[in-house]
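Below is the structure I would like to discuss, written out as structure tokens.
Every protein chain except one is present and positioned as in the full complex.
Up next is subunit A:
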Amino acid sequence: MTPTQVDVNFRLCPTTKMNLFQSVTSALDNTLASDPTAVIFGEDVAFGGVFRCTVGLRDKYGKDRVFNTPLCEQGIVGFGIGAAVAGATAIAEIQFADYIYPAFDQIVNEAAKYRYRSGNLFDCGNLTIRAPWGCVGHGSLYHSQSPEAFFAHCPGIKVVIPRGPVQCKGLLLSCIADQNPCIFFEPKILYRAAVEQVPTEAYTIPLSQAEVIQEGSDVTLVAWGTQIHVLREVANMAQEKLGVSCELIDLQTILPWDTETVCKSVAKTGRLLISHEAPITGGFAAEISSTVQEECFLNLEAPIARVCGYDTPFPHIFEPFYIPDKWKCFDAVKKLISF
């Protein structure tokens, strides 16, 4: 069931100061209010969730709409698929993206293929899966992962990652409204750190549309989630220290991704840098790089640079060395310019 979409210029609506987890709560609040079939479930969501994303919702909407599941990811997603197929707007929470793998089979083999294999007779488009994502400073092997690349390889689902509270609420509401099963990764390090004025009413930001956050003429920088803020700093450093003008693009939707915006930008600048925390081999930057070289081969002035995590498990004590920080990215920009 689709909630009513609010198609306004949301930047003109009344707003409240919210951090990232509050923007999630706001989106879920809007959904539960407007869609009587919406239910939220997952581990510990009832008291508000380990990251406070569902605070107050159970009290407001009742315990049959916001409820806990036992500790069983495969069960949570399988159950969510069933609820979605039967007509409920099912919003499942996986406590950390690192724990999503027991549910991998359900997502890839069941959720993604439901519409296709039934010839459009059935679908689980009402399903949205939310999970905290990315490094947090001390998460180590199993509380820091960015698994978007595993799911990018699966036609039939959508994968979305916001960079801040305003995008988070709009994109989450779009995922919930979208007629396909969606996975929504929330950068956990930004839950408290990112604060913005966010519209209190419901609004959507379109999926599969990348956003050009900053225009530039010399280098295209592409990232998503937390890494956008790193690249923003890199763009400033490049302007100040090298006089280089960078165009910064937030991909927002990983699958299906906005090839047009990225290629248009690279056609203009001739240089591309993609950055993500996930390991470099087989990371999503590889897909972007491959497509861009196909489309913009003759526009390229330098090889496409990817600044990513090392090809190792996400480390315990080595995290500061592992992550693609601003210095590594800045270095890559310098090399792009001087190729």
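Assume contacts are C-beta pairs under 8 Å (C-beta built on N, C-alpha and C of every residue); 3 or more make two chains touch, one makes a residue touch a chain; residues count from 1.
We adopt the following convention: contacts and distances are computed from a predicted model.
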Inset, instruction - Look at the options "Very-long-chain (3R)-3-hydroxyacyl-CoA dehydratase", "Pyruvate dehydrogenase E1 component subunit alpha", "DNA replication complex GINS protein PSF1" or "Telomere length regulation protein TEL2 homolog" and return the one that UniProt uses as the protein name of the missing chain. - result: "Pyruvate dehydrogenase E1 component subunit alpha"
Legend entry - Hidden-chain contact residue, picked from the options A:176, A:292 or A:307: A:307
Legend entry - Option touching the unshown chain, where A:34, A:140 or A:291 are the choices: A:140
Legend entry - Identified contact with the non-displayed chain, of A:33, A:71 or A:86: A:71
Legend entry - Listed residues A:21, A:61, A:99 or A:203, member touching the removed chain: A:99
Legend entry - Absent chain, residues of subunit A that touch it: 43-44, 47, 50, 68, 70-72, 74-75, 98-99, 101-102, 138-143, 280-281, 303, 305-313, 315-318, 321-325, 328, 331-332, 335
